[in-house]
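Note that this complex is displayed minus one protein chain, with the remaining chains in position.
Lettered A and B in written order, each chain numbered from 1.
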Amino acid sequence: MQLNQFLILSAFLFCTGVYGVLARRNGVLVLMSIELMLNAVNINLVAFSAFHHSVSGQVFALFVITIAAAEVGVGLAIVLLIYRNLRTPDLDRVDRLKG
Amino acid sequence: MVAQNVAFWIIAIAMACAALGVVRSSNVVHAALYLVVVLAGAAAQYILLAAEFVAWVQVLVYIGAIVILFLFGIMLTRAPMGGQPDLDNDQRWPAAVTALFVLGVLVFLLVDAFGARKIRIDDSLRTVGLSTTVADSIFRTYVMPFEIVSMLLLAALVGAVAIARRN
Partner (left out) sequence: MLDYAWIVALLPALSFVVVLLVGRRLPRHGSEVGIAAVGASLVLTCVVAAQWIDRVETAHGAGVRPVVHSLTWWRNGGIRIGVGTQIDGLAVVLMFVVTVVSLLVQVYSTAYMHGDRRYTYYFAALSLFTASMLLLVMADNTLELMVGWELVGLCSFMLIGHWWEEHANTDAALKAFLTTRTGDVGLMIGVVITFFAAGRTFDIVHINQAALRGGNHALWLAGASCLLVAIIGKSGQFPLHTWLPDAMAGPTPVSALIHAATMVVAGVYLGARLYGVFWTGFSIHAGGVNAMALVGGITIVVGAVLAFVQDDIKKVLAYSTISQLGYMVMGLGVGAWTAAVFHLFTHAFFKALLFLGAGSVAHSGSHHSFDMKRDMGGLRRYMPVTFWTFVVASAALAGLPPFAGFFSKDELLATAGHSGYTTFLYVGLLGAFLTAAYMTRCVYLTFFGDFRGHGEPHESPPAITVPLVVLAVLSVLAGWLYATVAHVEKFQQWFEPRVAFPAGVVHPPFEWSEGVLAVAAVAIGFAVAYLYYWRDAGPHGATARDGFARRAHTFLVEKLYLDDLYTGLVVGTIKGPVARATSWVDDHVIDGAVNAVAGGARAAARFTYEVLDQRVVDGTVNGLAEASDETGGLLRSVQSGRLQWYAAVLFLAVAILSLALVVFN
């Protein structure tokens, strides 16, 4: 297997995640897109760990997973709070910083 | 190698379609389920790469906990069970352009950088992916980040509780 396969797959997932982050209105969907991106990164890491026969990449991927979990927790808490305050999870409504 | 390649491609395409589904679905719950497919596919790719510990942790944590979390979030934000036409905001096309542009750049870079380099799947690789190796690495070389991450998890837990508390 070529390394590039995994890397391009990872790139594809990442860009999809980017699209999702930018284009989705619901806060939960944005978080899901972020998960896509993180997974893309994980695939990248593991692929390189296999390429270099080093365990560090996998350890790093493990950490990323952990962080992702924590991040989802906090992110959902925030989305909940937004929903509670604005009666809608629509992120377009969160524009207090509007210039 | 052929079997692994085939497996890879099947799983990769499935993942890709599912990813598109996540970002293009007009049903929030459907999007969550597509995400499950993506995550599962990722786990399968780890197995292909002989990273067995990571694969199972992925299944456990991601699919087992995070997706459940997402579903809870969806429920709590009263997302309607049916489809919604306007789950996308105004900047779909700029976002698409951006994403494609980034993709293009990345692909170009990767092809330019790595060409056709191969991953050698051999015993040393399998040794690397063993739980013992990973565990060794975590608790020896990377024990400090491990401890810090646990602190981080604690903080995130407390933070989430504090944020979402109903006062």
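The rule is short, and it goes like this: contacts are C-beta pairs under 8 Å (C-beta built on N, C-alpha and C of every residue); 3 or more make two chains touch, one makes a residue touch a chain.
No experiment lies behind these values; they were computed from the predicted model shown.
Touch with the chain that is not drawn comes from one residue among B:I10, B:I68, B:V105 or B:A155, which is B:V105.
Among A:V18, A:L36, A:V55 or A:A68, the one in contact with the hidden chain is A:V18.
Mapped onto chain B, the footprint of the missing chain covers residues 89, 91, 94-95, 98-99, 101-102, 105, 108-109, 112.
Listed for chain A, the residues touching the missing chain in the whole complex are 18, 21-24, 30, 91-92, 94-99.
Methods note: only the chains that are shown with their structure count from here on.
Between chain A and chain B the centroid-to-centroid distance comes to 7 Å (mean Cα coordinates, whole Å). The touching residues of chain A, when paired with chain B in their complex, are 1-9, 11-20, 22-29, 31-33, 35-36, 39, 42-43, 46-47, 49-51, 53-56, 58-59, 61-63, 65-74, 76-81, 83-84, 89, 91-92. By the touch criterion stated above, chain B contacts chain A in their complex at residues 1, 4-5, 8, 12, 15-16, 19-20, 22-23, 28, 31-32, 35, 38-39, 42, 45-46, 48-51, 53-54, 57-58, 61-62, 65-66, 69-70, 72-74, 76-79, 86-92, 94-96, 98-100, 102-103, 106-107, 110-111, 114-121, 124-125, 128-129, 133-134, 136-138, 141-142, 145-146, 149, 152-153, 155-157, 159-161, 163-164, 166.
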